[in-house]
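One chain of protein is taken out of this complex; the other chains stay put.
For chain A:
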Amino acid sequence: MLGESLTVRDLRICATPPGGEERIIVNDIGFALAPGEVLALIGESGSGKTTIALAMLGYARSGCRIAGGSVQLGDTDVLSLNPKETRALRGHRVAYIAQSAAAAFNPSRTLMDQVIEGALIHGVMSRQEARQKAVSLFHDLALPEPDHIGERYPHQVSGGQLQRVMAAMALITDPALVILDEPTTALDVTTQIEVLRAFKQVMRERGTTAIYVSHDLAVVAQMADQVLVLQNGETQEHNTTARILAQPAHAYTRSLLAAARPHEHLSPVRGRPGAELLDIDDLQVGYGARNAQGRPANVVLEHINLHLTSGQALGVIGESGSGKSTLARAVAGLVAPSHGAIQFDRRELSTTLRGRTPEQFRRIQMVFQSADNALNPAHSVQRLLNRPLETYFNLDRRARRARVEELMDLVKLPRHLLERKPGELSGGQKQRINLARALAARPDLILCDEVTSALDTVVGAAILELLVELRRELGVAYLFISHDISTVRSLCDDVMVLYQGQCVESGPCRQVLDTPQHDYTRRLIGSVPELRQGWLESRPPRSETAATMA
């Protein structure tokens, strides 16, 4: 089956929150795709992009309902089908690729079983044919051991591979329309580029019409012919990808573009070098039983050397599993290193929390990735910020109150939010509170663990700006952990690249990122999608040896 045309008119979707009144979450959406065309739905979380994408399958999540409009695929009116006809459509003519492949595969059944299930249910082909087709798709999608990978269970393959297996599951029936819902968001950039390449190739060969949901404009630029920019469930702008990139008409589109471009303007001026603050010498961290030499069974980090002067910002980049979070946790005292020493302000830091002085606790603060998990949902903002003040400083009520208000000013939040609970704040506001809580201790060093990763690009960019400003004003040093090179580039003086627990390259940010010496650094930098069409095609395919490395 080749791609079919898709026309959506006046789509409206309503949601009823538990115990609340029904409200419109997607309003008046319309677009038309010729066979084989790809449309990108782009917008921040909560903009309704997944809801719209699911409506193409005639599906609304529980609590939502498709209230009006039409979805015309070829000559089928999708929204007017009865349940049986809808089932016959799904997984046959329209297929869905979910964001998290790890969650979308049934953990107790083999991959092959799940890949061919749709084809068998719809009676498109025999089991034997379906298996052969699946194996050939595994080949096309550049999966390792394509003949046997189907015998494995989901937990036995990596995230990037699972995402490609899901693409095979979607394409097995040669659908006319494929919905890709942030299919690479959960992947490392080095994996993402491979998955994008595989997706693009198989979809182009089959002439599949597709809808690509994403919040990342640079990725969208590689995949889509048209872009529809969403905010609060309404269309802000709809145009061809080239025009959106070249001449964004809407202010919101421009802010998305600005957030997606490297923020060179943020790059701080390097001040005079301060006093020695943090000194790490030949650090090794691991878990599991230790052997006679004291080496743990699983080494997460090894041979790490690091120097940080006061007021300096050091970026640590690497993909998931490279040990970058473990480094922050070792400095914070949450994991004990098996070898090496950490010195803070020229004094040895105890490897465990128990051995550290209150003053050391105060001077080293950590900000976690997810403010949702790091802030106690039962406490008000006031109480959250009061806690470190009570712990570290001997202040009376008035002084504490004044300090809390000062902190709110520092992170640029209005004071009336003090009475709110974290659940009543937006993602960006929560991350600011998370930051203010660390600042309350007047620290010399803040460990930032992926502080912008969970945020939308525009919100994340604002947090980054705040970090730069705080550093300028307070002279605090950062150990900034990120997988996103552009955030490191805009905030940090120096950078350290981690790969499989080892430091492969380190030095001044400009020098390392502009003239990378190590192969992995080059690959990491080269994998970050650029905001121009044709970038994906311009990248050389990864060699076989590099492919097996990941």
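By our rule, a contact is a pair of C-beta atoms (placed from the backbone, for glycine too) under 8 Å apart; a residue touches a chain by one contact, two chains touch by 3 or more; residues count from 1.
Please note the rule applied: contacts and distances are computed from a predicted model.
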Chain not displayed: protein name in its UniProt record ("Quinol oxidase subunit 1", "Carbon starvation protein A", "TonB-dependent receptor" or "Peptide ABC transporter permease"): "Peptide ABC transporter permease"
Contacting the left-out chain in the complete assembly, out of A:91, A:248 or A:388: A:91
Selected from A:3, A:48, A:69 or A:118 as touching the chain missing from the view: A:118
Identified contact with the non-displayed chain, of A:76, A:100, A:185 or A:232: A:100
Residues of chain A (touch criterion as defined above) contacting the omitted chain: 54, 57, 59, 61, 87-92, 95-96, 98, 100, 103-109, 117-118, 121-122, 153, 155, 169
